[in-house]
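Yeah, one chain of the complex is gone here, protein chain that is, but the others are all in their spots.
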Amino acid sequence: MFKKILIANRGEIALRVIRACQEMKIKTVAVHSEADNGSLHTRFADESVCIGPAPSDESYLNIPNIISAAEITGADAIHPGYGFLAENTYFAEVCQSCNITFIGPSKEVILKMGDKSRARKAMEKAGVPIIPGSKGTISKIDDALKLARKIKYPVVVKASAGGGGKGMRIVQNQEGLKNAVMTCQSEAKAAFGKEEVYLEKYISKPKHVEFQILGDRKGNIIYLPERDCSIQRRHQKLVEESPSPAVNSKLRRKMGHAAVKAAKAVKYTTVGTVEFLLDNDGDFYFMEMNTRIQVEHPVTELVSGIDLVKMQIKLAAGEKLNLDQDKIKIQGNAIECRINAEDPDKDFLPCSGAISNYILPGGPGVRVDTGIYPGYNIPPFYDSMIAKLIVIGNNRQEAIARMERALGEFVIEGIKTTIPFHTKVMADEFYKKGEVNTSFIQERIFKQG
Amino acid sequence: MFKKILIANRGEIALRVIRACQEMKIKTVAVHSEADNGSLHTRFADESVCIGPAPSDESYLNIPNIISAAEITGADAIHPGYGFLAENTYFAEVCQSCNITFIGPSKEVILKMGDKSRARKAMEKAGVPIIPGSKGTISKIDDALKLARKIKYPVVVKASAGGGGKGMRIVQNQEGLKNAVMTCQSEAKAAFGKEEVYLEKYISKPKHVEFQILGDRKGNIIYLPERDCSIQRRHQKLVEESPSPAVNSKLRRKMGHAAVKAAKAVKYTTVGTVEFLLDNDGDFYFMEMNTRIQVEHPVTELVSGIDLVKMQIKLAAGEKLNLDQDKIKIQGNAIECRINAEDPDKDFLPCSGAISNYILPGGPGVRVDTGIYPGYNIPPFYDSMIAKLIVIGNNRQEAIARMERALGEFVIEGIKTTIPFHTKVMADEFYKKGEVNTSFIQERIFKQG
Amino acid sequence: MRKKKSKNSSNKKAKELVQIREFVNLIKDADITELIWERDGTKISFKRGAPNLDEQKELAQKEAGAYETLPPGPKTEEESSQQIKEESLSFLEKYTTIKSHMVGTFYNSLSEDQSPLVKVKDIIKPGQKICVIEAMKIMREISADKGGKVVRILVEDGHPVEYGQDMFLIDPYYKKEEASKSLKKKHK
Partner (left out) sequence: MRKKKSKNSSNKKAKELVQIREFVNLIKDADITELIWERDGTKISFKRGAPNLDEQKELAQKEAGAYETLPPGPKTEEESSQQIKEESLSFLEKYTTIKSHMVGTFYNSLSEDQSPLVKVKDIIKPGQKICVIEAMKIMREISADKGGKVVRILVEDGHPVEYGQDMFLIDPYYKKEEASKSLKKKHK
């Protein structure tokens, strides 16, 4: 096992890793920018090293200073947390060359899974369902019609050179397809100079369902109960829960096996997440794989009883995965709300400043992961997520009621937060019924006014 | 179900009940003394009523004002918490006569179990093991010798009129008994005017093991995994855990059944606790029954996954117990440390005053039940317990490591607390091995200096 | 049984008054020149320092005419709390209150068909019966623990009171002449 781990991160995730290390009796080194001097992760770690000024590219992304900090403190491993350098192949490589264990996958695996089109090809090869579509561009309308019949309507015609919704046509039936291909081609030519278009199945209001997987160096890989992260705003997850109200035990097994297949395809040896889109027919499609610990990992910890960060550290140290797929049980329902220092009434404008009154929720089934404390001054340089409020209940209804009551107890004054926004989500009738998809926030919360 | 519950208590247990009610969508009324104006339980409840000045006998024990508070707010039930009026038969009676449900057992059950000698007789009749001894006083030395041979040495000779260790002689063998009876008789005559003595088996360094039981009005009664509360200082519990390191599954079943038998003997219809002394041979003896929710209930909640306060409210409302004894599982190991505003270096002298810096521990497996907050001023009028820190781990070792790290994160400045004391307990080698009994604090912690 | 009103509607006003009085005491004793308090849309701000002469004059005028402009009976909650805020602070400082020492339902008369024991502008003496509080179905007659002129009755008939709640706003320094004047009027 490692003697000393340097945590190349800040805020709640740095604390999360320090907590795991302390419980495992591993020494810790915090690194921090000048803006984070005296923040909780520096106080709770055994040692701390200042690695640069406030802006992250000069501190938390400053690879030479982070590696030097590991060297001068004698750390034998680095935990990258999420964000910052967590999926940086160069950083993983430098760690390796300096004989410091990077707690995460190898550079090669990050590379393979980081590139979406490479990942898609690898998954297709491994037999993991991907969104069906044309292999390359389509030129003949007959080919398009044939393919569309095969993958079923609605389909979407996309310009190869497009992106972010530009040069895109959703087609509901055969009649519209010919026209759509032609329009899209001419639009694409006008906009991007290339008339190449391709065809893909259109997934309407999908659910975002992801599987936590764990792998070791012997090739053992298991999946844990899924997380539903459909509640998003502009592709930013806001609320996560486990298990998903849209997944029954049969579908769970099917998707879980697909997730394991995906991980086996790249010989995955640590914790990771396979993200799927799930449509209304119960069909699911590989979206991407995240090769790090995720923000929403606590919901899985609560329902599975497994400490994922400890597991991640053990696997990185070469330990064998001592969990049996058949013994993984779901103990209740967990929900996480990301509390951001943002003003929900001003288009989620990030806030910084000093926290005046501050009372944390507590009692049964409530977990808070946060780096803030009374009097803390939120610096304007970093991510606006300041706390994660996670609850577990014996069933989904109890979990929601518990989250409502915990949100009501959570006092953060001096800055605006997304607490009132989450209160609205929890009170929503569709949310209570589990009728959520990636359009939920737009359709249910914002439309209410 | 009740529409509105008045909580006749303060501090963390008042908050605990409010939390359960909020999750059950039941309205709450807090009552408070003038000293507790603005404290958390008054802020989190739907309504609050001031019931008197700071001293508890004029406020939290002021039955007319509490009942009036229920009447003016229209509360249909009163939850007494623990302490104060929780085991007050007169209060239970007044509630009944005012058509307000007292959330606890009937006056009759409180009476039966509140009187130790009555309870002992009822238990003996029901076949629950009690500490073996003479039925009444002993006069003939031959009777004493015969009885002692039967119940096995060591035995203790006690003056009937004595108490609290006075007029007591521990006897290790036959030779000492005659002398002890005579000395004890003459001492008793001198001290109390009566020379009556009785004989009882002496339990050396017992463990305090208690069982949470749940009963409904249909006569269904089940037990939950036991709590070990051996770590005490002057009969005050300081650390509690579940399950007990001294109890295996066979003994658990045996003791659990005895607890159910005890509860059935008095037709128990709510939550309660049967306390046993457990000796080194695995023999156990009924000590007493507590007819209320206990301070240490969260450890049971964590290992069983059952919300005891919600259950208590449901049972009081006449709901059927919908739990199956065979389905109760132990999910890991839980430990609770009672954080008191006391100075461990000054013989646990209670402290009052304002809290300056305050940081709560968090992260996985940590629960805090507390009524304090940053800037809170601890009034000098009430119990010194200000917080309960409870952790759960997958095994006892993980739970201890987690408690150590959570105690390390817990910052309460401005007053002295027992946090450093608990840190010592958790670090103790004997504690880690589970070798604890009611003499632990005296022998292991205080002797270390 | 007599008609009771639900809790919470009447004591908000009284609590606000107490709060303002606490602020006045705070600012009086402490070396503070300015204090702003904001919560739930209510804002109270105090300033001290070398007082401006014009302001002082205004204050004196207000004080002089104070009783006359006070509303005699209960008003809607918003109106009267607004009123309290607008009253000058030194004016409030000289008043005192009679508080409840029990929890129960407040009645202003001995029985439903009788007239109120006390009305605004009445002069009350210590020991005089001023209201009835019902608790646990028992009616208890409450006597004044201090005397003075009743400036306002802070609890409405049939409404609940909690321990320590202000029931009557009293002016203990009412002028003797005025007292006799008011008595005369009453007996006309």
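In order of appearance the chains are A, B and C, and numbering begins at 1 in each one.
Quick note on the criterion: a contact is a pair of C-beta atoms (placed from the backbone, for glycine too) under 8 Å apart; a residue touches a chain by one contact, two chains touch by 3 or more.
Because the structure is a prediction, the values reported are computed rather than measured.
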item: Chains in view touching the one left out; value: A
item: Absent-chain contact - pick from A:I67, A:V157, A:V247 or A:V260; value: A:I67
item: Sites on chain A contacted by the missing partner chain, in the whole complex; value: 34, 47, 49-53, 59, 64-69, 71-74, 94, 98
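Following the convention adopted for this analysis, only the chains that are shown with their structure count from here on.
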item: Central chain (distance from its CA mean to the mean of all protein CA atoms); value: B
item: Inter-centroid spacing, chain C versus chain B (mean Cα positions, whole Å); value: 46
item: Geometric centre distance via CA averages, chain C-chain A, whole Å; value: 59
item: Intercentroid distance (Cα basis), chain B paired with chain A, Å; value: 44
